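Single-structure report; data block below.
One protein chain omitted, others in place.
All chains are identified by letter, namely A and B, in their written order; residue positions are counted from 1 within each chain.
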Amino acid sequence: MAPQYAPSLRSRLAPLLLCLQTLFIIISALYFKNRVTVNKDDLRNFYSEFQDVNVMVILGFGFLSTFLVRHGFSSTGFNLLVAAIASQWALILTGVESWFSAGRITVDLKSIVVAELCTASALIAVGSVLGKANPVQLTVIVLLEVSGFVLNEWLLRTLLKVRPLSSIMLLHIFGALFGFTLTWIMYRKGSEDGFEKEKFDRKSGLFSSLGTVFLWMFWPSFNSVLVPDWTPWRKLGAVSSTYLALAVSAVTAAAVSVLCSPKGKLNLIQMQSCILAGGVAVGVSTSAIHEPWEAMAIGFTAAIVSTIGFKYLKK
Amino acid sequence: MAPQYAPSLRSRLAPLLLCLQTLFIIISALYFKNRVTVNKDDLRNFYSEFQDVNVMVILGFGFLSTFLVRHGFSSTGFNLLVAAIASQWALILTGVESWFSAGRITVDLKSIVVAELCTASALIAVGSVLGKANPVQLTVIVLLEVSGFVLNEWLLRTLLKVRPLSSIMLLHIFGALFGFTLTWIMYRKGSEDGFEKEKFDRKSGLFSSLGTVFLWMFWPSFNSVLVPDWTPWRKLGAVSSTYLALAVSAVTAAAVSVLCSPKGKLNLIQMQSCILAGGVAVGVSTSAIHEPWEAMAIGFTAAIVSTIGFKYLKK
Partner (left out) sequence: MAPQYAPSLRSRLAPLLLCLQTLFIIISALYFKNRVTVNKDDLRNFYSEFQDVNVMVILGFGFLSTFLVRHGFSSTGFNLLVAAIASQWALILTGVESWFSAGRITVDLKSIVVAELCTASALIAVGSVLGKANPVQLTVIVLLEVSGFVLNEWLLRTLLKVRPLSSIMLLHIFGALFGFTLTWIMYRKGSEDGFEKEKFDRKSGLFSSLGTVFLWMFWPSFNSVLVPDWTPWRKLGAVSSTYLALAVSAVTAAAVSVLCSPKGKLNLIQMQSCILAGGVAVGVSTSAIHEPWEAMAIGFTAAIVSTIGFKYLKK
């Protein structure tokens, strides 16, 4: 079954993208300014953080979904497309506050990194409907998700006085909830008749492993990027906690996966999602972890819960 | 149709490579010296730039051409081979000037980075004839291209007093012109009877995406690597301009690609080349860009021009 896009997709996608892009350029022409004062050390420091987040967002999330049969090739393209839209939109929205106070939005590596974290949240939400939604829907979803995320963070920060450090937690929770709601709405639509694009292919599985491996490697950067520089011991703690939790998750996920499988085989797709559970769990609770064993115990629990959850939800 | 190498390829390739390599080792034994005075901070700084350029040259360009049916596997091998030859040759040629003045060629990370940029130019030229030329031809082409590039840069710098900052521009232009001439010569040879190796394969397309994604991620490093350290605001400007231009290119390329296609489908191979157009365009004009919107407008224009160009040239 070939993908059934509405015949009018062409007439809608191109104008939508061109209008959005023109709008972004006009806004940037009016309000964006490059930062002109910058310290040599800060630049070097932010640059490597910027690179790491970039790798996570573009490569990690892009290749994570390539195990879908029909979707492998296009998922990397769609991911790049929605990431490019989301990060521009997030750059504008996160700058609104400074626009109110200073009349312009300063663009530097810090603001690009924050925009990419919003993008990551949007890609988590989009990941749950990849293979079900067409590009026009994906574009709209991403715009809504980023708006919701930025608004939500602003409300939490100004009304409820939540510390900005927790925004990594927010990112995963908001992305996951948004994705969950989306899946629920789209499934309800009655289109239950088998999403052929969701089928799994062994060859493409390797690309999916590649995506997982990159997420695994750069997760410590992801969890430590928003820890401020003047508390280096916290940053170190976040990095080593994440590393330990990921290692424990990998071992535990393999064990539970073998236990759950009727034939006692390692289910690698299942293992992939659960390995990352440790990283998410530590990211969410990073400010409460003080000793290495706490991180390891969290990784252990997260892997067991997510493997069992994966097993029973997919039934 | 199996690849039709001349029967004498074996008798020519191995001696050519061994002679070249022996020559390089003799030259290095006579004139190369390791730098012995180095600052701890400089080392760390140059090291990450060296890594980023390395990733671009070896991985990015290596996997960009894997979408060719028969060529996927060998293109990564040939790319590594010609990159290794080109960077050694460039290391020698770019050191000739300091050899005249000081009697020896100092090898440090700075000189390796410059040599790798020459290599990048050679790989751009080689990319246009991959799948048409055999390894012996590729080796000769690469040696000529590097010699031409270094000579050209030297002439521009000493005779025309062009600033060294523009050498990124030079790199793309020289590489592209050289490649264009090569393609013209090789096509004229009458071997128009269908290059089977140029056919496209869906599975290998994913590897090509991987190459594109790596180029996308590390392009900001590429455009900022030659900006001197004592102007950090310029470096920051080059990084964020490149990022914005790439994001705008991705969105615009998708839109124009849908408009151009008869069935309104996203042509991902086409999209891949055009996404990178934004990076090239910003790299060429980096010293003239002062505001974010200028970078975004350049990315927009570059993507439209290159998508339309791609469409009509391939007809």
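Heads up, the rule we're going with is that a residue touches a chain if its C-beta (ideal position, glycine included) is under 8 Å from a C-beta of that chain, and two chains touch if they have at least 3 such contacts.
Just so it is clear, the model here is predicted, and its values are computed rather than measured.
J.: Which of these, A:128, A:209, A:223 or A:286, touches the one chain of the complex that we don't see?
T.: Final answer for the missing-chain contact: A:209.
J.: Of the listed residues B:88, B:121 or B:272, which contacts the missing chain in the full complex?
T.: B:88
J.: Quick one: say which of A:136, A:156 or A:297 touches the chain that got left out.
T.: Once the missing chain is taken into account, the touching residue is A:297.
J.: Any idea which of A:226, A:248 or A:284 touches the chain not displayed?
T.: Of the listed residues, the one touching the omitted chain is A:248.
J.: Would you write out the residues of subunit A that touch the absent chain, in ascending order?
T.: Residue positions of subunit A that touch the missing chain: 45, 48, 52, 202-203, 205-206, 209-210, 213-214, 216-218, 220-221, 229-230, 232-233, 235-237, 239-241, 243-244, 246-248, 250-252, 254-256, 258-259, 261, 263-264, 266, 268, 271, 275, 290-293, 296-297, 300.
J.: What residues on subunit B make contact with the chain left out of this view?
T.: These residues touch the chain not displayed: 5, 9-11, 13-15, 17-18, 20-21, 24-25, 28-29, 32-40, 43-44, 47-48, 50-51, 54-55, 58-59, 62-63, 66, 72-74, 76-77, 80-81, 83-85, 87-88, 107-109, 112, 135, 203-204, 207, 210.
Please note the rule applied: only the chains that are shown with their structure count from here on.
J.: Roughly how far is subunit A from subunit B, centre to centre by C-alpha average, rounded to an integer in Å?
T.: From the centre of subunit A to the centre of subunit B is 31 Å.
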